[in-house]
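Can you keep this structure in mind? I'll have questions shortly.
Here the complex is missing a single protein chain, while all its other protein chains stay put.
The first chain written gets the first letter, and so on, giving A and B; residue counts start at 1 in each chain.
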Amino acid sequence: MALLEVSGLEVFFDLPDGELHAVQGVDLTLEPHDRLGLVGESGSGKTTTVLGLMGLLPPTASVAGSVRLDGRELLVGGEQGADSWRWKSMATVFQGAMNALNPVRTVGWQIAEPMRVHGTASGTARQARVRDLLGLVGLPRAVEHSYPHELSGGMRQRAAIAMALACEPKVLLADEPTTALDVVVQAGILELLAKLTDELSLALVLVTHDLAAAASSCTRMAVMYAGRVVESGPVEEIGTAPAHPYTRRLFASVPDPADDRPVASIPGAPPRLDRPIVGCPFAPRCDVAFDRCQDERPELLDLTATHSSACHHGAESLPPPAPVAHLGVPAGALADGGLSGGSQTPAPVLELADIEVAFPGRRSWTDLLRGRPRPEVRAVDDVSLRVLPGEMLAVVGESGSGKTTMAHTIVGNVEPRAGEVAVAGHDRRTMTRRERQQARQQVQLVYQDPYESLDPRMRVRAILDEPMRVSGVGGRARRAEVADQALRQVGLTPPELFLGRYPHELSGGQRQRVAIAAALVMDPSVVVADEPVSMLDVSIRADVLDVLDGLRRSRSVAVVMITHDLSTAAHYADRIAVMYLGRIVETGPAREVLSNPQHPYTQALMAAAPTLGRTPRPLPFAAEGMGADARVPSGCRFHPRCAVALPSCREHDPEAVTVGPGHEVSCVLPLAQGSEVTVS
Amino acid sequence: MIRSGYLLKRTAFMVITIYVVITLNFFMFRILPGSVVTNLARVPQSTPAFREHLTQEFGLDESPWTQYVDYLRELAHGNLGVSFANQQPVASNLRSALANTLPVVTLATVLSLVLGVATGVLSAWRRGTKLDQVSTNAAIVLYSLPTQWIALILVIALSKYLPTAGTSDPFLIGHQPFWPNLEDHLIHMALPCLTLVLTLYGGNTLIVRSALLETLGEDYMLTARAKGIGRGRMMRSHALRNAMLPITTLVTLSLGTIVAGAILMEVVFSWPGIGSALYRAVQERDYPMLQGGFLVVTVSIIVFNFIADLLYFKLDPRVSE
Partner (left out) sequence: MSAAAPVGKSLRLGGLARPLRRTASVLRARPAAAVGLAVLVVIVLVSLAAPLLAPYSTDIASGQVYAPPSAHHWLGTDDGGIDVLSLVLIGGRVSLIVGAAATAVAIGVGGTVGLLSGYFGGWVDMVLMRITDYFLVVPDLVLMIVVATLWGPSLTHVILVIGLLLWTSTARIVRAEVQSVRSRVYVRRARTIGVGHLAVIWRHVLPQIAPLLIANTVLSVATAIFDETSLDFLGLGDPNGVSWGIILEHANDRTAAAYGAWWAVVPAGLCIAAVIVACYLLGQALEDALNPRLKVSHFSIRSWRLRTLVGRGKGAI
């Protein structure tokens, strides 16, 4: 008898006009020490499954199937019956710890509450247990008296884990516990969850949309599609030989720095769950579907003792997923290097020299009375960059590294306090107002969130027309023609189908492509893309990135891509610049940086980034050295978190040194190790 | 510590607001066109002698700046001028009026809050049920009825059973021991108090209910539910505790409604409080009384606002500057 046995779990939601079949029969088995990654895209039913297991569904839901915990059936008791096991035997960590914790209660109070209510510990024992739990999740004791808003995102998530462990549950359900956290912080949380599973003999269900996170921190994996598990098995097996076509394509849509295979989105969209599904729900998007797939929904069948898949192809070996050609660019060419290796170097289209951006900070009343000056936050400090036409530069860093500020500086939304921004050789400082406005059009910004960057009350036509009309480009007919062309270029064909739509009538990937098209209508020479895919489902990210990639190839547009994701940067960019606290600490050709990272911070980022088919490596430095305090340390700004810092790092801010062709690092270590370097 | 900055800021705001109101008071009554001074002819009892009296009272022969300084100096000594109507100092008139107003308003406010929170919580608890519908609809209707109308209806309906005017039976004064006197007072307070409770109750219920409903949709309520703590505790320790924040804000904003209700109630029941004083001042164009009354009521509301700020500070650990 397994610890947790879920069989045939189904969840329905009443809708005003019908019913949504969100979970359509999920089977899961968990033993102590198991770490199961429940992977799926948005709408696949994974979060609903967790809520169903915990009995936390809203009144519009109805449930069928069976959930057995230690042999006890949980569902029959309904909401009332849940009191006997909820949190005591099975507990959860929710997504977005900011809102999952009560803002007006201290962290200690919230951790102690379940013990108080369930009577598992009282008085001083409870206090002691709270402190133990904080230690267990790696938080200082003082946090007990803190309020949630006083903690950083990672600390809050740790507190939520401590809260979940309060009553010593046997099963821990973690629903997207690392979404919206930085890579390094995420790695710390995943590592903690893995450690706890082992030490406390827990069974862990990690719900995530991040294939790599699941692959690198779980022992088993279950892939959900259209409300069902379509493949499940040990991570090593699925990672190396995925059986289900959906899993195969999903893996193929995620870039992996460890290998150079082409990356491609999955065409089409998941089926709607408010209609009955006939046949295999993946069939319309599947490149190996055949007649039977149209009529008969495949059941989950065992391929080996531990590995099962719901596909009519069964264990047959399938051809590797066919790469999809995009925008006239041959599919194979996408992974090739860029132009940077060319023999003659063209003039850079964008040049930043010693850029410095500072924002006024907050000054407390006491400081004001004492006459202290207003502090400032240096978001970007002494940054120089060069981008060639048709080149893609990826700027990588954590939140707070200043990468977004830099994007806005390049575009001209933010005025640098010092330094030069030159577009096509013209320094922006020496321009008149009018020239500057024109220069602005040369540099276009694509924002992170396509749900936010398009006015919900404007049609695509108006969205594309607005920038041209404002700048007085051409007549109505000419503008319509340009808009048409732009849509074609981002792959939204035929344009007539999209021009009349409102943003809410488009999918996420389509919206982001419209946003790119809106940048293209001004015929820019530089496109700055701020985390262009972080809000999109994994399976369609490649599409948007391919659009950007295609632009620089077909139109020689220089692309500056701001990202936190090293794998994506490595796969698409020609060059990478790694930022830390407003500084560029390492820059160089993508491959070179990736294969031979020199700065300890770059090395840490690489270690933290989850990759397919690899267990996490221990991080080379304390994961959460930096809280909300944005004070810049003296000397090398990375030294407080650096595992290999020398005593001198505290005082000396290292200069950039060249360690290879075009590869520069701001660290003393390459020097100390005696590599062949030249001070630039 | 940053949090103390909040207190400093709110105190500063209170002091500045009081100063602004004092200055506004000066301007409204003496400088602005249409005010008493620029338009003496509008004063009903406008004989030459009266004008002379007004000129004296307000020091009209001085320059505006001197007048302003004099006004502030007199105010600092607690001198609000002399009432036209009864030739008594405005300050002592207002003091006795305030003594009549405060007990009934305080009692009614507390009662309406307690009742409002009780039914508001019940409504939110049983959202969508018959009970919720009945209670919410009743609250909306009460909220929509003008105070003076409620007062008049109560007078018509209950005048046979309860006194409908004044604070006490004139024949009892001074000759009776303490307890019958108090009883008489309370009986006289019954209808005025009931009027105010009915006026304020509806709004309070609606405020509590909607604040709670918003809180119940927050993510931390799902966490609380997952923790398996009972519904009573969920409501008390999580929902109500968080809803206290918007409730405090909204109840503070409705202080004006309490004042308005008190004025209208006092007029109908001839309750000799601050509302009646203002009403009489309006009727008799007794400008010093009106000016003084305005100042006293406004400053009290500002002070209550400050108290609410302190409460908010206590309730929400997140407030800082």
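Assume a residue touches a chain if its C-beta (ideal position, glycine included) is under 8 Å from a C-beta of that chain, and two chains touch if they have at least 3 such contacts.
From a predicted model like this one, the values you see are computed outputs, not experimental measurements.
In the complete complex, the hidden chain is touched by one of B:L75, B:L152 or B:L310, namely B:L152.
Of the options A:D455, A:E481 or A:E651, the residue whose C-beta touches the omitted chain is A:D455. Checked against the full complex, the one of A:S471, A:S534, A:S556 or A:T658 touching the unshown chain is A:S471. Residues of chain A in touch with the missing chain: 7-10, 12, 25, 55, 57-66, 73, 75-76, 78-80, 411-413, 437, 440-441, 445, 447-449, 452-455, 457-458, 466-467, 470-471, 497, 500-501, 505-507, 518, 522. Contact between chain B and the unshown chain involves residues 13, 17, 20-21, 28-29, 32, 34-36, 42, 124-127, 129, 140-141, 143-149, 152-153, 155-156, 159, 164, 210, 213-214, 216-218, 221-222, 224-225, 231, 234-235, 239, 253, 255-256, 259-260, 263-264, 267-268, 278-279, 282-283, 285, 290-291, 293-294, 297-298, 301-302, 305.
Just so we're on the same page, only the chains that are shown with their structure count from here on.
Centroids of chain A and chain B (each the mean of its C-alpha atoms) stand 53 Å apart.
Across the complex, chain A meets chain B through its residues 54, 56, 82-83, 86-88, 91-92, 94, 96, 99-105, 113-114, 117-118, 147, 149, 160, 163, 362, 364-366.
Contact residues on chain B toward chain A in their complex (touch as defined above): 2, 4-5, 8-9, 218-220, 222-230, 233, 237-238, 241-242, 245, 315-318, 321.
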